[in-house]
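Note that this complex is displayed minus one protein chain, with the remaining chains in position.
Residue numbering begins at 1 within each chain, and the chains themselves are lettered A, B and C in the order written.
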Amino acid sequence: MKKYISRKIFMYLLTFFVAISINWLIPRMMPGDPILNLISKLSRQATNNARLYAELNQKFGMDKPLFSQYLLYLKNLTQGDLGQSIIFYPKTVAAIVSKALPYSLTLTIPAILLSFLVGNYLGALAARKKMLDNTVLPFWYVLTATPYLWLSMLLAWLLGSKLNLFPISGAYSFSRLPSATLSFVLDYLHHWVLPFASIFFVQLGGWAIGMRNLIIYELDADYSKYLRALGAPDKLVRRYAYRNARLPQITGLAVQLGVVVVGAITTEVVFGYPGIGLILAQAILGQDYFVVQGAFLMVVLCVLGANFFIDIAYIFIDPRVRHSMIGD
Amino acid sequence: MQRSKRFILLALAALLLTLPLAATAEKETDFGRKDTVYVTGGMWSIPTSFNPITWSVPAGLRGLTYESLLTYDALSDQLKPWLAKSAVWQADGKTLRVTLNPGTTWSDGSPLTAEDVAFTFTYGAWSNPFAGYLETANVIDDRTCDLVFSDPAYHSINLNLYIWPIIPQKIWSQIPAEEATDFEPSLEQSIGSGPYVIEGYDQDRVVYQRDDDWWGIKGLERSFPAKRVVYIKSMANNVAMAMLSQGRELDMANNYVSGLPAFTANNPALHTYYKGAPYNLPDNIVFLMPNHTKKPFNDTAFRRALAFAINTDDIVEIAYENMIVKPENSLGLLPHPGWAAYNNDDIAKNLGYSFNQDEASRLLDAAGYRDTDGDGLREYPDGSALSFKVSVPYGWTDWMDALRIITDNFREVGLDARPDFPDEGRYQNEMVKGEFDMLLNNWGAYRSSSPFSLYQFLFSTYTPVGEDEWTGNFGRYDNETLRNLVQEFNRIPMDKTQESNAIVRQIQTVHMQDMPYIPLWINGMWFVANTNTWTNWPGEVGSTNQNYPSLWTDKLQIGGLWMLSEIKLK
Amino acid sequence: MSVEVENLKFYYRTRKGSVKALDDVSFSIADGEILGIAGESGCGKSTLSNGLIHVCPPMELAGGSVRLDGKNLPLDKPDEMNTYRFRNLSIIPQYALNAMNPTVKIGRYVQDLMQSRGIDYSAIEKLFADRLRFVRLPEGIQKRYPIELSGGMKQRVVMVISTLLNPSLLLCDEITSALDVSTQKVVSALVAAFRDEKIVKSVSFVTHDVPVLYQIADRILIMYAGQVAEAGPTEEIIHAAKHPYTQALVAAMPEMASTYRQKKHASIPGKPPALLDPPEGCRFKERCPYRMPCCDERPQKRLVGNGHEVYCWKEDL
Partner (left out) sequence: MRLKDNDILHYALRNRKLRIGLAIIAFFMLVMLAGPLFARWEARERAGLYPSAPPNSTNWMGTTKMKEDIFSQFIFGTQSTFLIGFLAGCIGTTIGLSIGFFAGYVGGWFDELLMMLTNILLVIPSIALLIILAAYLPYRGVQIQSVIIGCTAWPWVARAVRSQTLSLKQRGFVSLARISGVSPLRIIFEDIAPNMLSYVVMVFILQFGGAILYAVALDFIGLGPTRGISLGLMMQEAFQNNALQVGYWWWFIPSGLSITLIVSGLFFLNTGLDEVFNPKLRDQ
């Protein structure tokens, strides 16, 4: 057990290390002076440039050899210093990213988990009957094949502008400031529905298809045959198949986390939802590299964390994993 | 296990069902709908620092919370009193006497005095528009302050009188001047003198709340009907349009909204300054800037030929769907009363250009740019291949569309021109370093009290390649005479129009003859309002609110503030 | 007779036609008898076990009947069969090592199974524990996952579960083929013990491994290409086989009776016929050294001894 966990921790640390190193390396491989790139944002106040250039150069140690720059970068990271935003000057990247993170998390985590639960449930349901399967399967395919932004736009247009059911911009009404009241929470949820639904439905299709395929395999497995041979009703056979099909789906969940980020970015842009995705998109257009990197790091950190969590949770969910660990 | 899952599903379904119901029911909101005006446009990034003297100031802060001495009526070209009752040049021509209105106070109740004015204009060097040529600021009494200039640049000073915010000495004197732009005042430290104070903010909004003890209620006999102004960060084009048509949480947008003519036609609640084309007032001029350090742009004949090749009508009609005015002539001036005295039509007629591709071809032929290898594209006189690109930042969709028209026009006269859409960062980088071929820009060509701002933008500087140019002569057009003329223009007092026009005529003559930068089209002051809650928005007809309809940063001082005080509840 | 199988036919429906995997087979098993069923792979012996327990597409019942304790089994009605499965007839499948759900504890598994069959688990809990002890599994195995057990242990657990309701007929389908020799011995001894303890009334023990049958079977049935070739008491089949195929099969066994050592059969030349379109007459004729013209007709059952039947035209049996 210990060995397994420490091995996992080592792998994740290594992955994180690689990620932050990539993050550091890419801007330095690009032609041109990264600091000057940043400074060009400050054009409106020309007088600031020389000073800021010197300051940033020193801060990021651009005058030092590459290796010391790298060490400095790592040191800054350990202190939570992700750098200085340019388009959101004078906010630090850490401040911007940490403000945006809760919005992204409250949007994507429920979307992923609920689509996982519902998708698996519906997929298992569809695997039950040929008729049902043949009628809903094309629907799942179309759902997963839909680009997030296309669905977002259609939802915004139909449920937002045409039917006037849901607001289409922001995380809560512009007529409010956050407060700990029920009406604020309701308002927040009301704004949350459409962006949530865009991610939810696209994901849903994928889960349902995955579950359907897995169940079909599981229903053909020896243990299912044996149950049938012992005269167990279909209900029990399916329940067991579902139980086992869920496990690879959970591994899929870990992988999906990374993919959902795409959906989150475009969806947040469409709905002006003030999460990491929106910040990232803005930073990209504004070439604010420090913010891009900060957001990237945050996303990587979240995905790694979730993966780690799932890996550990697996020990408790799947006796096979637990058993193989004892064998270790 | 099974049961809990079913419960989750049920709960989810219930949630999804009840939310729309909750929405259709009369919604309890924190801000009364009739107390609040929701605006967007002009706030492009998340609110970061509430420091009024940085460039990244959230829109509305200068104007609503911090006030300038004067305001400028950009429709009628008049300076109007605001904090100051008057700002008058003394007989020596070097002393500007500022007299404050009676009863000016800060939002904490303490008086705003001439001391604060003197402090503002002598504080630091970074953050001070008069740094370098303000000699002293003498406080005469509580209400009066003399600003003494060593070398009065009348037009620049005039501009800043209605732009620059007066800051409270008691707060800022604690901040070392060199740290002024890094200072992030807390909400408690955000003490302004204006009609609104910051109530709160988030990633996508700033909420300003009316200060009912504002000095101007008595001092200016002016009040603001909306208890709150909610500034919403610029949103996606389609979201802005949807929210505008709903009018629920958006009353006015200063955004370029694609498809607006078709959209307003079906939405009677939507209001624009002009009922039909051009819908918007003119605000700034977009120039085509060739890089004079590169062939063939260092050839005057070539540049003039380009000017004749461009169909500016197409830009207006197609790229902008007739949402902007067509320029009267080729001088590149705004049709604006403040600039009217300098609209020397005769120069435009004699020396200017108009869309005429035959003329463009003739000029190119005459200058030796001919198609010698028969590929339909012109070569250099020496026969070598000629091609160039024209840059516009990626994502500026209206400009990208306009640029496609321009490069098509160039191809029509046989020039191998390609549109180039770099990211904004690279666009700016190439621009300030002078590494582009051609680009489109409008930074300093905005509506102001004097066309000096335009000529300062275009012709006041020269930076050799290798150094960064930040003012506006990005193409490195080197003409010392012109630079001196612009400085001379600045030194002529505002009211001596005839004298200054003599100089401007010289500038315009050189501009039209040499065509260093080609004026293309006049961008609009994008403005759409929904009249369901608030009415009497500025409009050509049927509105008593005759103010420049803009809430962009530093445009509240030229009309936006006045507009907000004159809208009415329906 | 506890089991009487008459003219049973199981066909596999494919798009090219019916594969006659089990074609007109009749036999019976007496109370307390272990019937060994042997033959090459593809002879229909596994089809027989699977079909008796669950006829499901593409397999279909093409004719015949099975009587168990005097009652006709509704083989063509899978749902009705559910009442008989487990209670009256049960199977130890070929894949016994993978037959348990790997993510469910053994105790829980039996509990779920019983509940789904409407049987009160608490009433059977003690019996289950006793049976586990009977097959010499350690205490507390109910609380373990199948993955934690060795192959032999899994096999025994499945044997216990399959026989928990004391079925009349126990079908053992190649249960020894995946095991090592010593475990094979234990397992077949256990089957015999089940019978001896009257846990099961009769056993059909399907295998391709004739030596195993020699150890435990009371009678042996030899199948070839979906039909019965010969059936009779074990001693007679092993030492006095009449059918040419049985003879070849027995001859292929090395050092009969002395050991269970696994060795490949010395092969009989040729291949069994394709069952999609089997030849008329005796199905062994193509490979038979004694082929006669009359072999083109289907051989009739001939009694050659006490309960010893042969399907062959050869005269000097």
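Convention: a contact is a pair of C-beta atoms (placed from the backbone, for glycine too) under 8 Å apart; a residue touches a chain by one contact, two chains touch by 3 or more.
All figures in this text were calculated on a predicted structure; none of them were measured in a lab.
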| item | value |
| --- | --- |
| Of B:Lys233, B:Arg303 or B:Arg426, the residue in touch with the unshown chain | B:Arg426 |
| Chain not shown: contacting residue from A:Leu82, A:Leu204, A:Ala245 or A:Val261 | A:Val261 |
| Touching residue (missing chain; options A:Met1, A:Leu66, A:Val142 or A:Leu163) | A:Val142 |
| Touching residue (missing chain; options A:Met1, A:Val18 or A:Leu163) | A:Val18 |
| Where the unshown chain meets subunit A, residue by residue | 11-12, 14-15, 18-19, 22-23, 26-27, 29-31, 130, 134, 137-138, 141-142, 144-150, 153-154, 157, 161, 209, 213, 216-217, 220, 254-255, 257-259, 261-262, 265-266, 269, 280-281, 284-285, 287, 289, 292-293, 295-296, 299-300, 303-304, 307 |
| Residues belonging to subunit B that touch the chain removed from view | 236-238, 241-242, 245, 257-259, 262-263, 318-319, 321, 394-395, 397, 401, 404-405, 408, 418-423, 426 |
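To be clear about the criterion, only the chains that are shown with their structure count from here on.
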| item | value |
| --- | --- |
| Of A-B and A-C, pair with higher C-beta contact tally | A-B |
| Approximate Å spacing (C-alpha centroids) for the pair subunit A, subunit C | 54 |
| Geometric centre distance via CA averages, subunit B-subunit A, whole Å | 38 |
| Residues of subunit A engaged with two or more neighbouring chains | none |
| Subunit A contact footprint on subunit B (complex, rising order) | 5, 8-9, 12, 15-16, 19-20, 22-24, 27-31, 33, 36, 38, 45-46, 48-49, 51, 54-56, 125-126, 181-182, 184, 199-200, 202-205, 207, 230, 232-233, 235-236, 238-239, 242-243, 245-246, 248-250, 394-395, 423-426, 428-429, 432, 468, 470-471 |
| Subunit C-facing residues of subunit A, complex | 221-223, 225-233, 235-236, 240, 243-244, 247, 318-320, 323 |
| Contacting residues of subunit C [partner subunit A, same complex] | 53-54, 56, 81-87, 90-91, 93, 95, 98-104, 112-113, 116-117, 145, 147-148, 158, 161-162 |
